[in-house]
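Removed: one protein chain of the complex. Kept in place: all other protein chains.
Note that the chains take the letters A and B in the order they are written out, and that residue 1 is the start of every chain.
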Amino acid sequence: MLPTPKRFTLVAGSGEGNTPLTAFDSALLNAGAGNLNLIKVSSILPPQAQYDPNLSIPPGSIVPTAFGAISSSKPGEIITAAVAVGIPEEDTFGVIMEHSGHYPKDEIEKQIKNMVMEASSFRGIPLREIKIAAAEQKVKSCASVFAGLLLWY
Amino acid sequence: MLPTPKRFTLVAGSGEGNTPLTAFDSALLNAGAGNLNLIKVSSILPPQAQYDPNLSIPPGSIVPTAFGAISSSKPGEIITAAVAVGIPEEDTFGVIMEHSGHYPKDEIEKQIKNMVMEASSFRGIPLREIKIAAAEQKVKSCASVFAGLLLWY
Partner (left out) sequence: MLPTPKRFTLVAGSGEGNTPLTAFDSALLNAGAGNLNLIKVSSILPPQAQYDPNLSIPPGSIVPTAFGAISSSKPGEIITAAVAVGIPEEDTFGVIMEHSGHYPKDEIEKQIKNMVMEASSFRGIPLREIKIAAAEQKVKSCASVFAGLLLWY
């Protein structure tokens, strides 16, 4: 089997580029995740995974990641992305949610908090804490925002 | 290399939520795949992989999965998702197909069966059997359907 991650961190960033994909790349770099091979996962914090805000991952590593991202080429437009995880009170897994859109940052943070609470209540998991990372950008020419929860070992 | 899966199961489910992503989460839970980290694969049943309808996978595991899903916020709308795999007559790999849309369940099952037959004929693989999982939901407020083939070890 593929090994289950043991540590995690949350990152977010924004960037501009000449194209939507290079803007996305720039946002990844700004978030500190630009030199990794992110693979998208749906979206569970494994039991006992430890929060490590200083996670250092070698370039080119394959990193399971729950993320939200959005790009825009409309100057002046607001774009935001957020990721959040519900840390359970007890020793069990947690639920991760990701979101993106044209909301202000405080609004998307409120929305994603509600999403984590809804998904945790589906499972009857009482939460000790909700961790959030979000990024907001006003588009200059072509921009992207990214928010991700990186799972690592 | 990443280990090649040895077992598989097919699941499908539907659910409602306050947002498209929590509705998707609810559909995953209904399908029995809500507490996993699904990673999307394109879409081959490895040689000798065994069907195991009672596959039990620990929460937070990273699970290679071929899946189709669709969400809708239009009350009354029908949404369906299906996944199917062609089990080869001989001891070789099989092809997995996924599909989603606004078809009735029996219609999407017919379509996905044809897709598996087409993809198997591309490769000249005679089929012994086609396994299908599908879910249909009439949207109440915000709903999602999911059908996936989970690959495991």
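Assorted remarks:
Simple rule for what comes next: a residue touches a chain if its C-beta (ideal position, glycine included) is under 8 Å from a C-beta of that chain, and two chains touch if they have at least 3 such contacts.
Bear in mind the structure is a predicted one, so any value in this text is a computation, not a measurement.
Touch with the chain that is not drawn comes from one residue among B:Leu55, B:Ala69, B:Val95 or B:Cys142, which is B:Val95. Taking the whole complex into account, chain B touches the unshown chain at residues 1-5, 39-47, 49, 64, 92-93, 95, 97-99, 111, 114-115, 118-119, 122-123, 151.
Residue positions on chain A in contact with the hidden chain: 2-3, 17-19, 21-22, 24-26, 28-29, 34-40, 58-64, 152-153, in rising order.
In this section, only the chains that are shown with their structure count from here on.
Centres computed as Cα averages put chain A at a distance of 25 Å from chain B.
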